[in-house]
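Written below as structure tokens is the structure these notes are about.
Only a single protein chain was left out; the remaining protein chains are all shown in position.
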Amino acid sequence: MDRNQITKWLKAPAKMANKYSLHAVYFCTGCGIIEVPPVITSRWDAERFGVVPVATPRQANLFLITGYVSVKTLRAIIRTYEQMPEPKYTVGFGSCPVNGGMYWDSYNTIKHLDKYIPIDGWIAGCMPRPEAIFIAVTHLWTLIDKDMANAYIRYRKNYKSYRRNQELALGKLEWPPLFPVGDESQGNEQ
Amino acid sequence: MRIVEIIVSPLLALVVGIFFLGLARKIMARIHWRYGPPLVQPLIDMIRLFYQKGVSHGRMFDLGIILSLAGSIVVVLFLPFGQMCPLSSSGGLLVILYMMLLAPLGLALSGGQGGNPNISIGISRKLILSLGYEAPLLLVLLAVMTRYKTISIVEVVNAQQSTSWSIISFPLFLSGLSYFLILPAILGIRPFDVSSAPQEISSGPMAEYGGKYLALAKIEHAFVLFISIALFVNLFLGGAANIVSFFMKMLAVFVLGLCVNAVFPRFRTEQAVKYLWKWPTLLAFVGLIITIAIRS
Amino acid sequence: MRELELYFGPQHLGMVGNFSITLKVEGDRVLEARANPGYLHRGFEKLMEYRTWMQNFPMVCRINVVEPDSMEMIYAMAVEKLANIQVPERANYVRSIYLELARVGSHLFGLWAYANMLGFDTVAQWAMYHRDLVLDLFEELTGGRVYHIYIWPGGVRRDFPPGFEDKVVNTLHSIGGCVPDYDATFFNNRLFYERANGIGKISREQAKQWGATGQTLRATGMKFDIRKVEPYAAYDKVDWDVPVRENGDAYSRVWVIRDEMIESVHMIFKLLDAMPEGPVYNRVPNPFKWKIPKGEAYVRCESSRGELGLYMVSSGGDKPYRVHFRTPSYPNGLILLEKLLKNASIADVGNIMISLYVVAPEIDR
Partner (left out) sequence: MINSLRQKLEATFKDIRIAIPEESRIVVTAENDGVPAILRYLKDLGLDHLALISAVDWIEENCLELCFILTSYMQNDDEVTGRQKLHIILKTSIPREKPKFKTVIGIFPNAEPYEREIHELFGIKFEGHPRLTPLLLEREYQIPPFRKDFDTRKYVKEVFDKIPSVEIEEK
């Protein structure tokens, strides 16, 4: 740790701690999960950067959505995402969450993940290499530094639209809204 | 002077505990052929967790974790750390044994509010496991108390300072061995991490903790780490004349425990209890009988 | 004690793949288990009806992410059978070596999952590291780490690059050098024996009744291996043995996996020695205009988890009319798992699931 970092730690401890302690939800959403074990084990060792998988979403602050999202998974993803405490960051891994990828015409996968939950960054490719995850992590660090990793704020702000899209894709949701989907007061809280 | 010690001692214990947590991750990483996280990683995690929003599940949820943390801090005050022991004159081993129960109890109370089935399974596993290790622990402590004819832990340390460590003296080495065998169970590390098994029950009692609750739970874990190792050092490795050598002894015990942790899988709960009631209990029992026989 | 409903997955550290089991538990005991697949359903078989014969090659390998290679193989086999394409001799050997390498990689992944489930972090990390060495070989051969798209109708995409055989031998030797370490820390570990022995036990009759294949069946003592029963590629050209165990529990299954890995490595060495020279592919017609005559085929091969079958119907067009995969995880994950989890302990849920080698995308497709 050089001197520069110490001043940064003193100035904004929350930001720095968020950066260097990204605990990922372990959720095998798609085939991208095959590259996560190499990343967290000895070949690439993501723990060097503080990226560790944790057991429950309550303990996590990074959600790596690894691969295509089928409609059934989307329900689980939304529930998991809403359980995570703020601040939380989401990264879409692989081409499929971006625009459907090679499943663009499948009747059971959703095509654009960012219509349903907000995304901080994308890793394109099928399958992206493990190095791409590290690039994404370092990129996320810069975003956090510049206060641009604000997906969870956007989610709060546009919750009404997100909730509407979720209901369009999944039908009636069985859990109550996370934030009030009130009328005019929406968005003014910020 | 005592006031200062009361403040300094838990802080020191916390620092040592967190250092051990970091060291554990680093050493485990090296055994895994990895580089491993920086030593301060647990501290970074805790800072992050304190800044993160936690979700409370009711008043008992908040109070339980504080209760268990308070219980651990009180135990630290009764433990000699080198020559430093804030509450040396009052209480002793029995108080420690009693107060050590508070930590799991608090977690159980808190988890009961969580409503997650994993929590209740984790807690029942934890209670069954503690049923397993409390019996040998009690026998071990009885043997030590009988041998040195005192319940004061400071006097046990002093007696060892004047003669030899209990771990190399007959018949207490049996009890010492027994304590070392149940140490992983008290610490909740492999092969006894049944209550927090992340791959089985999503880290059990911790499943609903997030944000500052998880940070407090981690601090509590650091304290438990410190307490159980410090107790071993005090009772069997002769305590220490100063803080540095005490710390070195703790480090040695801890690294030994980590090596056990690295090469074993997790027991099933009933297997763990069966094991705990077999060898450690037998050793502790024989140790106690011989101690009593020698004394009378 | 009260009855609880416990969701094992999809978001769960012990769950490999997006799969979920709904458990009804009482204390530490499972009263009833219901497998809940479908989280990875993409309708592959429907999508393949919309794509031409060649376009489907990048699709099929994505059905199973752990071992995509046997998927390529089975699709190529079906297309070759329907279109009556011959494969050169060398290509058969290359295919066999490639599939066996994939089997080693897949089994190492399975070892990772199993060790990780039991809390054997150290062994898990080693296995994953060694799997990565195998993936490096694939990367050099095909250009892709996970998805290779290497097997083609009429052969393979390209020949081995110069010096590749030596690299294969060196890598496999360096993995094989660690087998004693694995044995000492994992396979011969007393605690592993305690955890796995007698867990998820099935008899041979039950295995046959529930449609099990692969390790699950071989762990009950039957040498049922498609590579022996209906040899494809070059499996009948070299001498090898099918490892079996007798007990039919998780311990036997994991030991079968270990023995198979070693057998595969020996087989690769033998295949490399016996490999003839020659071309590695026969030309196929222009893929844009390629029409395959009307007909149907059922082909099968041995993937790393058991019998992999493909029922394919062609109506004489440039696209398949219907494809249906018979995946080995399907009976394992939907029938055997539910039956075996009944009255198991919660600690053994993941243990049983991973010892059955359930790969979720194979079930959902």
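Order of writing sets the chain letters: A, B and C. Residues in each chain are counted from 1.
Here is the rule we go by: a residue touches a chain if its C-beta (ideal position, glycine included) is under 8 Å from a C-beta of that chain, and two chains touch if they have at least 3 such contacts.
This structure is a prediction, so every number in the text was calculated from the model and none was measured.
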{"item": "Chains on display which the left-out chain touches in the complete complex", "value": "A, C"}
{"item": "Hidden-chain contact residue, picked from the options C:Val169, C:Val238, C:Ile262 or C:Ile335", "value": "C:Ile335"}
{"item": "Listed residues C:Lys46, C:Lys201, C:Lys237 or C:Lys291, member touching the removed chain", "value": "C:Lys46"}
{"item": "Identified contact with the non-displayed chain, of A:Lys8, A:Arg79 or A:His112", "value": "A:His112"}
{"item": "Those residues of chain C which, in the complete complex, touch the missing chain", "value": "37-38, 41, 43, 45-47, 50, 208-211, 217, 221-224, 228-230, 242, 244, 295-296, 298, 300, 307, 309, 311, 313, 321-322, 324, 326, 330-331, 334-335, 364"}
{"item": "Interface with the undisplayed chain - residues on chain A", "value": "70-72, 75, 104-108, 110-112, 114-115, 118, 154, 158, 161-162, 165, 168-171"}
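Please note the rule applied: only the chains that are shown with their structure count from here on.
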{"item": "Whole-Å gap separating chain B and chain C, where each centre is the average of the chain's CA atoms", "value": "44"}
{"item": "Gap in Å, rounded to a whole number, between the CA centres of chain C and chain A", "value": "30"}
{"item": "For chain C, residues contacting two or more additional chains", "value": "12-13, 125-126, 129"}
{"item": "Junction residues of chain B, two or more chains touched", "value": "32-34, 198, 202-203"}
{"item": "Residue ranges of chain A in contact with chain B within the complex", "value": "13-14, 16-18, 20-21, 23, 41-42, 45, 47-48, 50, 54-56, 58-59, 61, 84-87"}
{"item": "Of all residues in chain B, those that touch chain C in their complex", "value": "28, 31-34, 117-118, 120-121, 124-125, 190-191, 193-194, 197-203, 262-271"}
{"item": "Contact footprint of chain B on chain C as seen in their complex", "value": "4-6, 12-14, 25, 27-28, 115-122, 125-126, 129, 185, 189, 191-192, 194-195, 345-350"}
